[in-house]
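Then we have chain A:
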Amino acid sequence: MTKIESKIPEGPLAQKWTNYKNNQKLVNPANKRKIDIIVVGTGLAGASAAASLAEMGFKVKNFTIQDSPRRAHSIAAQGGINAAKNYPNDGDSVYRLFFDTIKGGDYRSREANVYRLAEVSNSIIDQCVAQGVPFAREYGGYLANRSFGGAQVSRTFYARGQTGQQLLLGAYQALMRQVNEGNVDLHTRTELVEIVIVEGKARGIITRNLITGKLERHFGHAVVIATGGYGNTFFLSTNAMGSNGSAAWKAYQNGAYFANPAYVQIHPTCIPVHGEFQSKLTLMSESLRNDGRIWVPKKKEDAEAIRAGKLKPTAIAEEDRDYYLERRYPAFGNLVPRDVASRAAKERCDAGYGVGATGLAVYLDFKDAIDRLGRDAIEARYGNLFQMYEKIVDENPYETPMMIYPAIHYTMGGLWVDYELQTNIPGLFAIGEANFSDHGANRLGASALMQGLADGYFVLPFTIQNYLADDIRTPRMSTDLPEFEEKEKMVKEKFEKLLSIKGEHSVDHIHKELGHVMWDFVGMARNKEGLQKALDRILEIKKEFWTNVRIPGKADGINLELEKAGRLADFIEIGELMARDALNREESSGGHFREEYQTEEGEALRRDDEFAYVSCWEYKGDDKEPVLNKEELKFEFVELKTRNYK
Partner candidate 1 sequence: MSNFLSSSIGKKFLMSITGLFLVTFLFIHLSLNALLLVDDGGELFNAAAHFMATNPLIKIMEPVLAIGFIVHIFYASLLTLQNQKARGKDRYASGNSTPDVTWASKNMYILGATILAFLIVHIAQFWVKFKITKELEPTHIDIAGVHTEVENAYALVNATFGYLWVVIVYVIGSIGLAWHLSHGVWSGLQTLGWSNTVWRKRWEVVGTVVAWIMGLGFSAIAVIQHFFFQ
Partner candidate 2 sequence: MEKTINLKLKVWRQDGPKAKGHFETYEVKNISTDSSFLEMMDVLNEQLIQEGKEPVAFDHDCREGICGMCSMYINGHAHGPDEDVTTCQLHMRKFKDGETVTVEPWRSAGFPIIKDLMVNRNAFDQIIAAGGYVSVGTGGVPDANAIPISKEDADEAMDAASCIGCGACVATCKNGSAMLFVSAKVSQLALLPQGKVERARRAKRMVAKMDELGFGSCTNTGACEVECPKGVSITNIARMNREYLMAKFKD
């Protein structure tokens, strides 16, 4: 088995990042101009990295599949961003943020990475304020905070229910400033379709222009993947329709390890599914759990009457309501981490207490908060979310409790990276949700924005120089090299093959099939038998896709079905790897719950003796089984404990 080198710097936890920065190699300003960096993706991580690298003097080529960098799905993050500022004086510190993140991640992340994340979190808030991000403020003019799941302090900064949007616009504006100054060459509506490796190092990418259909070659001294997660494997998720795992998957197929694919976050507060034609699920921010109380009826007959439409939730007496999170976890109550809250909802619904027409929903009730704080205060905090809910469900959440149910939201797994955010392919970096680092088996709320921006503004711009410093003598390469030629040919053939199938089913049709298998067997609760079944089913779906998909149109010009088909081809394989990883991990940790491994009370049972490692899957070819490499997780500074939110 290959030895995994995570390059964690020496020294005490709090000194590691400082030590690293003090000793790393840098690139001088004159040389920076001679170096091209490809950044794929323009979300929080991609845009902040591209802007920061360009400000330093590197020549950056930035790619997005959208018509503008501002459309990246980071924009949809609602609730907030964590930082260890301790402005409310409630006992927060860098160490506590670090500890909460490690614990929230169920002890499956790297200590040094997480500590660094907590350390730079404060700089992110400073940076965003300087950019003009309109964070919420108190009357005194200072920044306001709120609390989020998995923490006992209020450390979350927010801009109404649109924090992700505001942070992304900040990064986008910084990026556009660099575009204006000629330091960033921005390619919109352009999709990465292959990664080019020259002499073992990542040296470029092949892209498809989504308007003309033309394949283009781009050289870079280094390539940064910032393309987000692969949650859309499930078809229905809170991800945007275009979110996909293909760039990361191409990296994997070129030899980069894919780490912890089974770790998927299921968000507890989403609007329940309404029907077969549904295209996506809408998240209701976790911040709602600050003021909303989650419950189901205590009596089965009440739940049945509600499902039949004979009873209204407001008619159920207080004593007949089961506030199950408050009951099971008195210390954290409605603010338990997402994986715990999701499983608890599933448990109640499976037991027959679910509400809504399908029985797959629980209530999130604001009545107490409205009585306590007044409707205006609630409107000021969550007005846009309530409005969104009303538009979708056609019910007024000020008057009747919201219905929510868990849905696929975020993928903790992703490309394996070392402390420098470099994959095992030299010159290939991965940042933001696209990498696996920092969140372990479960991500805490308001930490995705923190990680994306930490990677892009404050980590990668340093660590990438340590690699590039050895590359200053490498001239820009011609894209006529055989390595580029070969990859382009490969892609071309793949698209031709897809178009030649001319089968019966649309891409979405097959994607939905995959989604059902994933949700049923690789979803909130998994077991050996189910996972094996999933692997079989996924193979069938793969076969069906490659023999029976129907894609109208041609490869040149706009072809939305072809775009989707390319992504689905990868989702199918990602799904397979997820099932494989879930099958291998015979424990329950964070977002990964194996029914065989639970306590008598139904809580997750971790098996640290055997599974305190990062699974790093190595591609061995299309028809061969991938090889599992393990990065052992050493906990030198925190004690491994069973998570307890009671």
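A word on the picks: all candidates are chains of the complex that A comes from, given by their letters.
FYI, contacts are C-beta pairs under 8 Å (C-beta built on N, C-alpha and C of every residue); 3 or more make two chains touch, one makes a residue touch a chain; residues count from 1.
Because the structure is a prediction, the values reported are computed rather than measured.
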Selected partner (touches chain A in the complex), from 1 or 2: 2
Touching residues on chain A, where the partner in the complex is candidate 2: 48, 51-52, 55, 66-73, 75-76, 85, 87, 122-123, 125-132, 134-143, 159-160, 162, 165-166, 169, 172-174, 176-177, 179-180, 186, 188, 211, 238, 240-242, 274-275, 277-280, 282-283, 309, 357, 387-388, 391-392, 394, 457-458, 461, 506, 508-509, 550, 552-553, 557-558, 560-561
